[in-house]
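My questions will all concern the structure given below.
Note that one protein chain is taken out, while the other chains of the complex remain in position.
Read from first to last, the chains carry the letters A, B and C; within each, the first residue is number 1.
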Amino acid sequence: MKLKLENHFFVFNPKSYLFGDKLIEYAKVADQMAKKYPHIQVFVTAPYADLYRLNLETENIIVTAQHFDGIEPGRGMGAVLPDSLANVGVKATFLNHAEHPLSLADLSAAIKRAKELGIITIVCADSVEEAKAIATLDVDILLCEPTELIGTGKTSDRSYIEKTNHAIKTINSEVLIMQAAGVSTAEDVYQIIAQGADGTGCTSGIVKASDPKQMIIDMIEAVNKGIGG
Amino acid sequence: MKLKLENHFFVFNPKSYLFGDKLIEYAKVADQMAKKYPHIQVFVTAPYADLYRLNLETENIIVTAQHFDGIEPGRGMGAVLPDSLANVGVKATFLNHAEHPLSLADLSAAIKRAKELGIITIVCADSVEEAKAIATLDVDILLCEPTELIGTGKTSDRSYIEKTNHAIKTINSEVLIMQAAGVSTAEDVYQIIAQGADGTGCTSGIVKASDPKQMIIDMIEAVNKGIGG
Amino acid sequence: MKLKLENHFFVFNPKSYLFGDKLIEYAKVADQMAKKYPHIQVFVTAPYADLYRLNLETENIIVTAQHFDGIEPGRGMGAVLPDSLANVGVKATFLNHAEHPLSLADLSAAIKRAKELGIITIVCADSVEEAKAIATLDVDILLCEPTELIGTGKTSDRSYIEKTNHAIKTINSEVLIMQAAGVSTAEDVYQIIAQGADGTGCTSGIVKASDPKQMIIDMIEAVNKGIGG
Partner (left out) sequence: MKLKLENHFFVFNPKSYLFGDKLIEYAKVADQMAKKYPHIQVFVTAPYADLYRLNLETENIIVTAQHFDGIEPGRGMGAVLPDSLANVGVKATFLNHAEHPLSLADLSAAIKRAKELGIITIVCADSVEEAKAIATLDVDILLCEPTELIGTGKTSDRSYIEKTNHAIKTINSEVLIMQAAGVSTAEDVYQIIAQGADGTGCTSGIVKASDPKQMIIDMIEAVNKGIGG
């Protein structure tokens, strides 16, 4: 499974806010939206122990892990084994999130294992400089969040998005670029996609919304609108 | 669920060697042995993504995680959320394994979350000194492996076991003590239990055995024999 | 060099706020106070690269590292080698500070190396539970800061200090107890010592004071007053 450049995507990333029944309930909403808009790839993350069930109870989303370790089956007590995730239907994984930073050697090993298992990698960078370094590796999606915007509720503007896109695609023209800093409303989603990001996503804007399921619907509708759908 | 001191236990800990169907197949053998010997507690670990299914397909074992992080639901991208494990039926967890060492603050937080969720803690120590420090915390089982024996195929002898038991139970008389260094045969299991350990366990002695399922049977029979069963 | 229980102490811990000439200038003030009050032990920390000069230019303080790694001479590229510190005159070290947490195995190894080299250990704990665990190890001073007070400018009160002292000294009667949460004025220092702490210390209350050198003088005078001097 290789993402195509023409595709746009949305990531519902509830981190460790959700698990169990509520996670599945929300994921099913995302699943319906993925069915409605087959030209939009919808990724949904879950805690490791929920991935098996997430895969069983959805059909159209891309089941996504929050992280995995670049190990082969063997020792690795307490590590997150990529093969065990692939085996329960995981098709993508985040790597190097600011809340789970990796050494370059570990990141490189994890990307290698993802390639072997056909798992899409969504790799996080704190700055354009780091994003360029990561773009030399064989990653699928780069999430590039300017540290100064995190938690401000302020999204990246057109100039930042264009600058990032240009810097990264000069190094690796095939990588997709996710912009998600400060996204908390459907309008933010629309603006970011309309300004040229390949994809976006959201955590607290959804899980802390007064109606999280409606927010998932609104945000994926906004992606569709942003790409002129 | 509180382990009682009169109970003996065996841990089948396949680490990251097994996942998916083969893991479930072996776990079912352990499950049958747990049914046969209700006075022996049988713990089985699995990669995080396999825990949901491990719980569904067994009845008598204690479903055990290899690790979890001492966090509450919330951010924690990539962390192992205790609530998500408890929700899929996890009843015990290893902590501070030599392959996943924790700072004292993180270990303390994880033990606290385990208590809140009713999850049994199996905490690892590299030396008797560390075991004594950990025994002051509210842990259920202490796994005490003398570093000099790891990977030697040589098990702890009676004097080591007695010395460890005494040192630890002076500090915390309720903690159970697991001795597993060098255990690779059913005879090793018998000797360790006969010499006074509360429990033991095995990884490579089982997964690398010519007949792993028979080895699980033999080892749990050996626990029973060791306690005079 | 073994601290005696009858001694009280003060730690001037400028962390990474100071280095070079300014650090030496301030340390010399602490050195004069240590000379004036020989019954008060005065510890001064410095960045690793400043320890050589700190030792050369002072006579009465205890030259203290902010951390070291529990390694023997050998590989350890980038690690902080205990022997190299001892060789330049370091007589004490902090370990397991909240800004540099250690696994229990690494903490245990570092304490062991400190004993071999005759270096005093000041080990940090985030809670009374952790302090009790650390007290089972052969440490000299326990710094016990209730997490809920850090950065509040509110110091531990008499009941907290008495509770901590009792809990820790029940486990290890020889360990000295440092209380430093929220200490920002000489009055705070006086109160903490008068309420029964063996020692205290300060970082930002000194380095951010309008007259840091006078604050060092005032705080050490306050220790003396606190012990009825």
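In the analysis below, contacts are C-beta pairs under 8 Å (C-beta built on N, C-alpha and C of every residue); 3 or more make two chains touch, one makes a residue touch a chain.
What you are looking at is a predicted structure, and each value in this text was computed from that prediction instead of being measured.
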Task: Taking the complete complex into account, tell me which visible chains touch the one left out.
output: A, C
Task: Determine which one of C:Pro38, C:Gly76 or C:Gly229 touches the chain that has been left out.
output: C:Gly76
Hidden partner chain, touching residue among A:Ala98, A:Leu117, A:Ala194 or A:Ala209: A:Ala98
- line: The missing chain sits against chain C at residues 13, 15-20, 47-53, 66-67, 71, 73-81, 83-85, 87-88, 90, 94, 97-100
- line: Residues of chain A touching the missing chain are 96, 98, 101-108, 125-127, 129-130, 132-137, 171
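The criterion applied here is as follows: only the chains that are shown with their structure count from here on.
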Message: chain A and chain B share one sequence, so how far apart are they rotationally when you fit their Cα atoms? Give it in degrees, rounded to a multiple of 5.
response: 180
- prompt: If you average the Cα atoms of chain B and of chain C to get two centres, how far apart are those centres in Å?
  reply: 38
Field: Chain centre separation (chain A, chain B; CA means) in Å
entry: 35
Query: Which parts of chain A, given as residue numbers and ranges, touch two or more other chains?
result: none
